[in-house]
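Showing chain A:
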Amino acid sequence: MSARLFSFHGGVKPEHHKNESAGSPIRPAPLPTRLIVPLRHNTRAVAVCRVEPGQTVLKGERIGDAEGVLGTAVHAPASGTVVEIREHPMAHPSGLATTCVVIEPDGEERWVPHQPYDHLASDRQSTLNYLRDSGIVGMGGAAFPSHVKLGAGSGIETLVLNGAECEPWITCDDRLMRERAVTIIDGAIILFELIGARRILVGIEDNKPEAIAAMRAAAADCKAPIEVVAVPTRYPAGGEKQLIRVLTGIEIPHGKLGGEYGVQCFNVGTAHAVHRAIRHGEPLLSRVVTLTGNAAQPGNYEVLIGTPIADLLPLMQPKPGTDRYLLGGPMMGFALPDLSVPIVKGSNCIIAASQALFPEPEPELACIRCGECARACPADLQPFELYWYSRSRNFGKAQEYHLFDCIECGCCAFVCPSHIPLVDYYRFAKTEIWARERENTAASQARDRFEFRNYRIEREKAEKAARLAAKAAETKAKLAKTGEPVAIEKGGDDKPAVSSDDPKKALIAAALARAKQQKAEVEARNTTDLPPETAAEIAEIDARRKSLDLSSKATSTASSTPNQASPPSVESKLPQANDAADSTGTAVHVNEERK
Partner candidate 1 sequence: MMTALLIMAGIAVVLGAALGYASIRFKVEGDPLVEKIDAILPQTQCGQCGYPGCKPYAQAIANGEADINQCPPGGEEGIRHLADLLGREFKPLSEEHGVEKPKSVALIDEQTCIGCTLCIQACPVDAIVGAAKQMHTVVEPLCTGCELCIAPCPVDCITMEPVQETVETWKWKYPVIKIKEEA
Partner candidate 2 sequence: MNMRSFRENAYNGLWKQNPGLVQLLGLCPILAISTNMVNAVSLGLATILVMAVANLAIASLRNFIPYEIRIPVFILVIASLVTIVDLSFNAWLHELYLVLGIFIPLIVTNCIVLARVEAYAAKNDPISSTIDGVMMGLGLVWVLAVLGGVRELIGGGTLFSGIDMIFPSLSPIQVFGDGYHDFLIAILPPGAFFALGCLIALFNWINMRAAARAARRPKPVTAVSDAEAASAG
Partner candidate 3 sequence: MTRYTAARTSIRTASIMVIFTLMFTSMMSLTYRATRPAIEASQFAERMRLMNEILPAGAYNNPLLDDYVELGPTPELGLDRGGRIYRARRDGEPVALIIEVVAPDGYAGRIQLAVAIDPTGRVSGVRATNHAETPGLGDYIDPRKDKERARPWINQFTGVSFQEVGEESWRVRRDGGVFDYRIGATISARAVTMATGRAARFALTHHVALFDAKAGSRLGEVTE
């Protein structure tokens, strides 16, 4: 209890509005008529579907396999029948659709066979794979795969458990800690053992005294070095990096994971899910969601992943005046474009919004560079400069001012006296920059491929010329025997492609030509010139013969590309360019777990 606390720069203190829902215990939400389980977790990771429409699935049965570095598995949240696999709007501000598995639950809740997993007896990698196949991701909001976090870095000193829950209105973690402190602590100890940390710090904002008390009680019962720390209530103290800073003083730069700095952070919900997966063998099928806002019955519900949000709304009984629903907190959440979107692993809260609670912002005024935003920014950015450059589409400058360090926490827009939607400008600039990067990558790829194609065509021409030259030389040799040297020499000079003055080159050309000739003996000689002129004609007249004719040409083209002499740098450049694009993309997309 004597831990020294650090502070992060900036932050704001909005009204917390926790009391509305904090008092009601977690209740299970009723089974919906249809579960819509997205195969996509976030913008980057998509699971590979392994079920077919009409198939019967058991509760907890895997329906999607993890793919890629950031992939995790997807499971059926309830037993029933796969009705269809279709595009359905996902929980994303764009409201765009993604592939979802639609399951009609049979209500029998028949579990797939499962048993506890002994992580102490298994090697580390298989435990990580087990967690991946149990679909464990961060429950704070960004749904970052936990096995990736656990796999990154070694020599981790501190495991931080994030129970700060700093966004207003949200109380799902608060309730979880109050009611299931023991399982959370157990999950934390599993994580602790997996990464081999030396201590566990649980950070909880000091406006949740019941949760702190419950967690302390649970921590006191176990032997692991756990300390439950009350951190000052200040948004965004629950931001992963901010909480690490507050508890340990370590600052993790943008694009880096905590593992490199000897600290790793997990949400309390994640710890709970890890406990379920290891001790009970249950994959991640449900999560606690806060239903609150302009509602008669705000509360916390245990909701199956894939439950359409529309099905949850009756539980909280929205009051009249509700004009939209927010997913997530009011600082970082978004208004749902469509109420049929399903709850996913990162959905922590649904707020019924009304004009009284969340009024329309006042009209945007000019920025007066008062610097309030810079004072509130927890990432120590200069938001007004970012705004200036994003607004004028000067994206290079915006990046110079560390646009991508922005965590979109909304503090700047919260304090802005000119009511500028600052974060919207940053989001706009970020997606615009990504789009441009994609375009540039595509353009340079196209340029390289185009140049390579030109090079290839040139080479083929040169080879043809060389072949002809070799033939001519042969004839010349033949003729030389018969004694007509002068005329032949002229003939040789007429081919500028092969410089006959260099004997070595001529030798190589001759050799090439010989090799080529052997191959070309089966080839039709005039194919290069043929297609444009006669294509239509041939197509009409004799499809069969034409295709026969061309088939040899096509195979020669295909075979010549990879096999023959390596072109200047182009081939080697291509894969590299792709790799670079991938890695920048990855760095850019790494989101932070937050609530």
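The candidates came about this way: all candidates are chains of the complex that A comes from, given by their letters.
Everything that follows uses one rule, which is that a residue touches a chain if its C-beta (ideal position, glycine included) is under 8 Å from a C-beta of that chain, and two chains touch if they have at least 3 such contacts; residues count from 1.
Note that this is a predicted model, so its numbers are computed, not measured.
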item	value
Touch-positive candidate for chain A in this complex, from 1, 2 or 3	1
Chain A residues within the candidate 1 interface of the complex	40, 43-44, 90, 92-94, 96, 98, 363-364, 421, 424-425, 427-428, 430-432, 434-435, 438-439, 442-447, 449-454, 531-532, 535-536, 539-540, 543, 546-548, 550-555, 557-558, 561
